[in-house]
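If you scroll down you'll find the structure; I have some questions about it.
Every protein chain except one is present and positioned as in the full complex.
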Amino acid sequence: MKNGVPSSRAYVGTFVALMALLGITIMAGYIDLGVLNLPIAMAISLAKTLLIILFFMHVWHGSRLTWVIAGAGFFWLMLLLVLAMTDYRTRTPVAPMPASHVQLP
Amino acid sequence: MPETTPSTAHQFETLSQQRDADIAGMWIFLATEVMFFGGLIMCYTFARYSYPQVFEAASHRLYVGYGGTNTAILLCSSFTMALAVRAAQMGDRKWLLRLLMATIGLGLAFLTVKGFEYHTDYVEHLVPRLDFRWEGGESPHAELFFWLYFTLTGLHALHVTIGICVLGTMAILAGRGRIGEIPVEIAGLYWHFVDIVWVFLFPLLYLVGHRS
Partner (left out) sequence: MNPVLDTPASTAPQEGEPPENYLTEHTVISWLLTTDHKRIGILYLLSILVYFAIAAVAAAMMRIELLWPDGRLVLPETYNKLFTIHGVLMVWFFLIPSIPAVLGNFVIPLMIGARDVAFPKLNLLSWYLFMFGGVLVVYSVIVGGVDTGWTFYTPYSTTYANPNVVTMVAGVFVAGFGSILTGLNFIITIHKMRAPGLTWFRLPLFIWSMYSTSLILVLATPVLAITLLAITVERIWGIGIFDPNLGGDPVLFQHMFWFYSHPAVYIMILPGMGVVSELITCFSRKKIFGYNFIAFSSIAIAVVGFMVWGHHMFVSSQSIYAGMVFSILSFIVAVPSAIKVFNWTATLYKGSVSFETPMLYALGFIGLFTIGGLTGLFLAALAVDVHLHDTYFVVAHFHYIMVGGMVMGFMGGLHYWWPKITGRMYPEMAGRVAALVTFVGFNLTFFPLFLLGYLGQPRRYHSYPPEFQVFHVLSTAGASILGVGYLMPLIYLLWSLRHGKKAPANPWGATGLEWQTPSPPPRDNFETIPEVNGEPYDYPPLEQRTVEPI
């Protein structure tokens, strides 16, 4: 950083890393990893997101407030997903789920 | 040499206070957008958890070519946007204009690819309620997938369009030498966020399970 302006090298490096991660994402989509396909895909997306947030969005050199706000948004979304899924994941059906008999127009 | 001296709005005491407030304000707005898209992600999570096989089959009807290309386009546009913000910070009007135009061009390219893709989806009878056809049972569940696909990508495309309009306005102002660094930085934050949303949508919609 010179005079508070990031060097273009950081941006180039970030961009190259992002494209590489994109390549990995696509490759992983063609490999059978069983239940791990989703977590791995999400982890790679998270890595890309961190790169974009930290470098393109200047959070790496930014104030603590922006760290907190960025983290808060993600945390709150997790609250919604995790707590709602505690319902779906612990339901004990009393009868098998019927197949749909609906005739669509 | 910056050609504009931004003025401080009356409610702020100093320009740096204004800058801090504007940037923090945009971050809060982005947090609200996370929750906005997050609601749809909740619907997606429920549906995928409930119908994993149909979701995988439906996902494989989308073309990784379209999705992958679009992801690459958006990542490039984030790169040009970051450089544009840097140009604004250094007062380099010429490069600011060029990089803004590049970002806009990439954004338009994204929308174009999306348009072709939607057309393909329509021709292949994958649009819910518009002559939707699904072989293989559980048709309503497949339709749920495609509803989520169109709503998520449609909402995202709307955000891209709004971003293009904002950047377009900035490019015009930059051309006349009348834009300061703060608005470009704020627009940059928005644009990067739109990119991040797509970074998640791509694997969630196109790469469910694994393809052969």
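Labels A and B are assigned to the chains in the order they are written; within every chain, residues are numbered from 1.
By our rule, contacts are C-beta pairs under 8 Å (C-beta built on N, C-alpha and C of every residue); 3 or more make two chains touch, one makes a residue touch a chain.
Owing to the predicted nature of the structure, the values given are computational and were not obtained by experimental measurement.
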| item | value |
| --- | --- |
| Chains in view touching the one left out | A, B |
| Touch with the omitted chain, as defined above, among B:Cys43, B:Ala72 or B:Ala102 | B:Cys43 |
| Residue among B:Gly68, B:Gly107 or B:Pro128 that touches the chain left out of view | B:Pro128 |
| Residues belonging to subunit A that touch the chain removed from view | 65, 72-73, 76, 79-80, 83-84, 86-92, 100, 102 |
| Subunit B residues touching the omitted chain (full complex) | 9-13, 17, 20-21, 24-25, 28-29, 31-33, 35-40, 42-43, 46-47, 50-51, 128-129, 138, 140-141, 143-144, 147, 151 |
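Assume only the chains that are shown with their structure count from here on.
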| item | value |
| --- | --- |
| Approximate Å spacing (C-alpha centroids) for the pair subunit A, subunit B | 14 |
| Subunit A residues within the subunit B interface of the complex | 4-6, 8, 11-12, 14-15, 18-19, 22, 25-26, 28-33, 37-38, 41-42, 44-45, 48-49, 52-53, 55-58, 63, 65-66, 69-70, 72-74, 76-77, 80-81, 84-85, 88-89, 99-100, 102, 104 |
| Contact set on subunit B toward subunit A in their complex | 20, 23-24, 27-28, 30-32, 34-35, 38-39, 41-42, 45-46, 49-50, 64, 68, 71-72, 75-76, 78-79, 81-83, 86, 89-90, 132, 137-141, 185, 188-189, 192, 195-196, 199-200, 202-204, 206-212 |
